[in-house]
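Showing just some of the chains, left in place.
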């Protein structure tokens, strides 16, 4: 059985690659390359999977929430993804790269018996990025 | 009869008042004062009110959409509210101030027979700001 | 205190005025005038208002639901608004006209102590039409 729990954070970012000229960045990233950046209310869906333990649960809800809050939300909420997030250093802050960064934040030192099964990041009520964890 | 139509834009901002010290700004605005800013997927609900015209409508949908896109969304989408928006110049970019700015953008030169009845701005799936137009 | 209850129906329609030429209809109603029509999943929010009765309620839920189902949903669900709905006969099937027709269906013979306070019709997850009942 899988449990998916939803978290939210608000952040700003700008898509810009250091390997490209300003004109190339503008062409490649369009509005997402505007000089002063923009932002989103991101939704993070964390999925864990495992058998039911003696409590009839696959994971302790409070322990899972604490883990996600400390490892992910505390680092990203009300932050600028280009300037404030070590795990994205040197990376273009696309939601694809953000998904990988969040998965790594979650997986590093993962203390729960249930395994981390996947991460889903949504922005703009339209785009959702999904990462299945092997 | 009233018609409310929904629009969306993504923007970044930072709450900071030039009249206050850094410590006062941090105390007053909390996370919203973090130095590099954050952002939201804003929702704008525009309400117009009037009698039905000969077409059985209170306003032409395309004409209304064009007006909101040109006057509001084109100025705010993928922009930084502190740096990019003339109408917010010198103002703290709270959603309250943003609501008044958007209402003014809409009302200036309003070309529709139906009157502008109100504007509602939502952010973070939790907070909604509503302005009734007199 | 006000109670708003949500209902849904699916219907097809086409915007076309008998008083206009095909070219004028096409110009006025755009995509909504395509010859074979289109459709929506309409949402109807019915609001009643009144004091609490002896049961601690302003209206009996089952009685209200039965009223709306019989008077509105049974006539509109899976129907074509141009061909199947007597109350819209001779009218362009704009959502404005539909809102007035639904309000009349509800108000005619209204049997509840709580008064009908308003009707809201939504379509396309974007447009909402609101009628306050005097």
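All chains are identified by letter, namely A, B and C, in their written order; residue positions are counted from 1 within each chain.
Please note the rule applied: contacts are C-beta pairs under 8 Å (C-beta built on N, C-alpha and C of every residue); 3 or more make two chains touch, one makes a residue touch a chain.
Computed from a predicted model, the values in this text were never measured in an experiment.
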Just want to confirm the stoichiometry: 3 copies shown, so how many copies does the whole thing hold?
6
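Everything that follows uses one rule, which is that only the chains that are shown with their structure count from here on.
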Between chain A and chain C, what is the gap in Å from one C-alpha centre to the other?
42
Chain B to chain C: how many Å between their CA centres?
30
So chain C residues touching two or more other chains come to none
Footprint of chain B on chain C - complex, ascending:
15, 17, 28-30, 91-94, 96-97, 99-100, 125-131
Within the complex, chain C is touched by chain B residues 1-6, 52, 55-58, 61-62
Residue ranges of chain A in contact with chain B within the complex:
8, 10-13, 31-32, 34, 36-41, 77-80, 82-84, 123-125
